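With one protein chain removed, the remaining protein chains of the complex are shown where they sit.
Should a chain be cited, it is by its letter among A, B, C, D and E, assigned in written order, with residues numbered from 1 in that chain.
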C-alpha cells in the first residue's frame, strides 16, 4: 500500500528522483484512510494510462488546504509508478523567469513526455505556476491558457501521459476553468483527531499519557503544520532539548507544547 | 447519414485529415436525433456553399457544453464534405505564440482558402483561440477583432467558404458580438438517458441487465465524459480488468461503476 | 432615384469602384420609403459639398441595426456622386495591423483627399475601425482621437470633402463623442412587413400565394439577413433545389422556409 | 470692439496668422452681449500682461458648448493683441503623434514664447490635446501633468505670457485640476433667440417675414451649428439653390428650413 | 522673525538661491499669526538638525489649499537657514521626463545632500512630483515608493538633513502613506478677513475707506489668489491704470474690484 511504496525503487532515466524526494522531506507516515484511498485511486489511474488504448491522456487534480500532503502524495505516486518519464514542474525552479519562459519550460516538459511511451507530469502548486495573487485577482493568463490547452491535447499515437496537479486554491482554478479541465479531482484533507493521534504515535515524541491531549489540540491540522509544531515544541522552553527528544531519550513537555 | 460518413474517404490535397481525425479519437457512434439533425443541417450548408452564387461565405457556430461532441462533429463534416481545402484552426498548434502571431496564422488560413474554389475552415474552441478567461473577463481583443472581420469579409469572386466554429462559452461569444457574426448557430446537447442507453449498447461493455441502470446514472452527460467514466470503470476496483472488458470477454462490474 | 443610380457609371481615377461594388454583393433592390429618403438626403449633401464655399467639410453618419444596408447605401452614393476621389476605409483591409498603422492609413486617405477638389471618404463600420468590443468596453483610443480630429479638421482652401460613416453601434459612438462630431445622422432601419413583401416580389422566389405569409414571417428583418434566409430556404429540405429556384423554374417550399 | 477687430492687421514674425484665420472660417459676426463682454475682458488680460511687472503669466480658459465660438474668439484675440509671438497649439497638427512627442511640442511652444517679451499661447480644445474620451475616462496623464506644470511655471524675467485655453469639457478639466490651474474662466454660451435673430439678419438669407420664426426655431443653438443648418437649408429641397441664396438673389424656403 | 528673514543673505555654494527666489515672486508680506507660527516652528526643526546627534533626518510637511503660501514659506526657510546645501526638487525642472529619470534626479539630490554636513531638501508640490491626477486616481508608484524610502533612510554618520515637503493634496498623500512618513505636518491656511486687511494695507492700493470692504470680499482667500485679484482690479475697467496704481498715484476703484 501507500507506505509500503516507500521501500520501492527509483524510476529509470528521465525521472528526477531527487526533485521528487525533496517533496517528502519528512518522509511518509500513515495518516488516515482518506489519504490512503486517494493514493490507491491515483495509482489506478497510472495503471489505466499504462494499459488503455482509448485514453492516452489522463489528468488528475489533488486539491486541499495548504500543507495537507498533496505534493508529497503526488511525488510518491511518481516514484511508485515505475514510469520511464516522471517530471515535476514547480515554481521553485522558475523563480524570476518571465511568463513566456515559464510557458516554454512547461511546454518542453510535455513535449519530452510525448517521446516516452509512459509519462507522469506533476504540475505542483498550480496557483504558484500561474503567479496567482487573490488581490485583483491577478495571474498569468499566458500560462493559464497554456495549461488549458495542454490538459486537453491528445499525445501522439502510442504515447500515454498521466498529469497530476496539486493546488490549495481550487476555487480559483474552478473560476478560470482549469479544475474542470482535469478529468478527476480528489480533496486531500487535514488530519482529524484520530489521524493526528496515529501520526504522533509513529513519531514517538510524547509520553503515552500525553498523546491523547496533544492529538486533541492538533485536531484538524494539516500534516505539514503538525511537523512544524512538534519541532518547535521539541526545543523545550529554553532550547537545547531537541536532540534528546528526537533520539527518543526524552519526551516533549506537554505544557510547553500547548504554548506553541 | 452521420455514422455512415465515417466510411467515406479523405479530402484531396490541402485538407489536413490527420488533424481532423485526432478530433474523433473515440470514433463516431450514433448518439441521438439532435446530433443527427445538426449534422444534416450543417451538411446542407456545405452544399449551399457549393452551388450558390449569391452566398460565397456561410458561417455556422456549433455551441454546447464541454465534451458534447462539437469538435468531432465539425471534423466529420470537414471530412465528409469532400471539399478540396479543409483546415482546422485550434489553440493546440499555437501554444505560447504571441497574440499577433496567432492572428497572422489565422489570417493565413483564410487567405489560403481564398485560393481554393471550395473551402471549409474550422475555428475550434473559439474561446481558447481568444485566450478567454472568465475572470475579468480577459481575452485577446486583437484576435476577436480579427475574427469579427474575417467572419464578414466576402471571399474573392468564384471562391466559396464555409466557416464552422465551435465553443462551449456561447454567452461570452454573444457578449463580444462573435455569436451574431455567424449566420447560423446550433446547440449541441449532452446526452439524455435514452441516448446514453443507445451509446452504451454500441460500446457493449455492460451486461444487458446493467445497461439500464448505468444509462440512468449517466443521464445528461456529454459524450466525451461518458467515455472517460466507462474507461475508469473498466479498470475494475483493483486494476487489470480493462483488457478483458474491451475485448468483450468480461463486463464492467456495475457497483464499481457507480463509485466512479 | 436610388435604384436608378445603379445604371450609372464609374467615378474617374482615384475612386476604388471595386471596393465599393463589393459592398453591394446582392445588388440594390427597392426596399421602402425610408431607405429612399436617406439616399436622397445624402445625395443632397454631396451636392452641397460640390457647390458651397462656406462648408468645405460635410460629415454624415448612417447608423442602424446590423445588416440594414448602411454600407451598400454609402457605397452607392460614392458611386453615384461622380466625385473624382471616392475611398472606403474599412477594417477588412487593415486586419492585424497595429493601432498606429491603422491610424496612419486613415490619415493618408484624408490627406490624399485634400489633393482632390471633391472627395468622398467612407468610414465603414466605425466600431470595427475602433476595434470596439462591448466588454470593458475596449476600443482604440488612438484611432478614436484621430477620427475626432479628422471629422473637425477643415480641408485646405478649394478642397471639399464629404465623409460618410456607417455603424451599428451608435450608442457607443455617442458615448465617446464621435456621433456628435458628425454634422448629420440618419437611422437606416430594418424592413417592415410591407417592405419585405416588396423585396420578395422583386426576388421572385415565392409563389404568389406564399409571398404574404413569408413577408409576415420576415417582418422587422434587416435586408441582409433576408437574403441569407431566402438562400438557405432555396436549398430545399434535402439540398439540390437552389439552381431551379434562382433560375425561376421552381418556387421555395414555404413550409421548409419556416424551418429556417 | 470685437467685430471691429477683424479690420486690423497681422501680428509680426512668429505669429501664425494662417492657423489663426482657419479658426474663423465663417468670419466674425456680432452675436450678442455675452460674447462681446468676454472678448473685452480677455483683451484686458492681454493688456495686463503687457504692462504688469508682478504677473508675468496670466492664464484664461474659454469654456462652453461645442461650436459656441471659443476657438474663433481665442484666434481673434491672438490676432488683435498685436503681440510679437502668437501660437496656437491644437490636436490637428499632432494627429497620430505619441504622447511624449505631443508633450515635447507643447513644451517647445512655451519655450519659444519665453524668448519673446510678449506672447500669446492658445491651447485649443484642451480635451483633445489630452486625448480625452469619457469612457473610463481615459486621457493622457503625461500631457495633463505637463499642462498643469506649464500653467503654473513663471516665465523668465522680462518675458510675459498670456495663455488662452478652450474646451467644451470643463467638468472633466475641473476633475483633473486643470480648470483651477487657470487664473480666470469665462463661459462662452449658445445663442439665445434674440442673438440668433441678429445673426440671421447679418447673414441676410431669409425674407424679413421669416427671420423671426427661423430665429425662434434656432433658439439656444451654438453659432457654428447655426451656420451648418443655414447652409443645408440653402441647398433647397432638390438642390441647386445655394448659389442664388448666398448671392442674395433668392431667400431660403422657410418650410424646407424646418425640415433640416 | 519671518519677514525680517528677507533681509538676510544668500546661502553658500550648492544652494540654488535663484530657484528659491522664484518661489517668492511677490515677495513676503506679513500675513497673520498662523503663518508666522509655522515659520518659527520649521526654523526650530532646522536648528534641531544642526545641533542634534540622535536625529540626523528630520522631515516636515507643509500642506494647505492651493496658493496659501507653502512654497514661498519653504523657500524662505531654505534661504534663512544658512545651510551649505539647499535644494528644491520641483516638477517644473522635470517636465516630460520619464518616471525613472525623475526618480534618478530625486535620488541624486538626496545623495548630494549626504555629502554635506547640513542640508535642506524641498520637495515642492509633492502631488505634482507624483504625477497625481484624482481620476483613477493615477500617480507614479515608482516615485511614491522612492519618496517613502528616502523619507525614512538615515543619512550617513555626521550628515544631517531637513526635508520640507509641500502639497495641496494632503488627503491623497495620507492615503498612500506619504503624509505619515513625515515626522511633522503643518497646515498653511487661507487668509481670514483680518489677515487680508493687513496684507492690503501693506500693498497700499486701496483708499483707506475701501480697505475694509475689500478685505471683507476677500475673506478666506489664499495669499496668491489675493495678488491675482488685486492685479486684475488694478488695470481698471478700460485698462491702462495699473502703472498709476502700483506707483501709488491712484487707488483701485472699489466697484471695479468687486467685478473681478
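Operating definition for what follows: contacts are C-beta pairs under 8 Å (C-beta built on N, C-alpha and C of every residue); 3 or more make two chains touch, one makes a residue touch a chain.
Note that the structure is predicted; figures quoted are calculated from it, not measured.
Undergrad: Quick one: say which of A:39, A:110, A:182 or A:227 touches the chain that got left out.
TA: The missing chain is touched by A:227.
Undergrad: For chain E, which residues touch the unseen chain?
TA: 43-45, 47-48, 51-56, 100, 103-104, 107, 137, 139, 141-142, 144-146, 148-150, 152-154, 175-177, 180, 183-184
Undergrad: Counting contacts across the full complex, list the positions on chain A that touch the omitted chain.
TA: On the side of chain A, residues 22, 25-26, 66, 91-92, 95-96, 128, 131, 133-135, 138, 227-228, 231-232, 235, 238-240, 242-243, 246 touch the unshown chain.
In this text, only the chains that are shown with their structure count from here on.
Undergrad: Touching both chain C and chain E, which chains are there?
TA: A chain counts here if it touches both chain C and chain E, which gives D.
Undergrad: Name, by label, each chain that touches both members of the pair chain B and chain E.
TA: none
Undergrad: Supply the minimal count of touching-chain steps required to go from chain A to chain D.
TA: Graph distance in the chain contact network comes out at 3.
Undergrad: Rounded to a multiple of 5, how large is the rotation, in degrees, that superposes the C-alpha trace of chain C on chain D?
TA: 60
Undergrad: If you average the Cα atoms per chain, which one ends up farthest from chain E?
TA: Farthest by centroid: B.
Undergrad: Just curious, how far off is chain D from chain B if you go by their C-alpha centres, in Å?
TA: Taking the mean C-alpha position of each chain, the two centres sit 61 Å apart.
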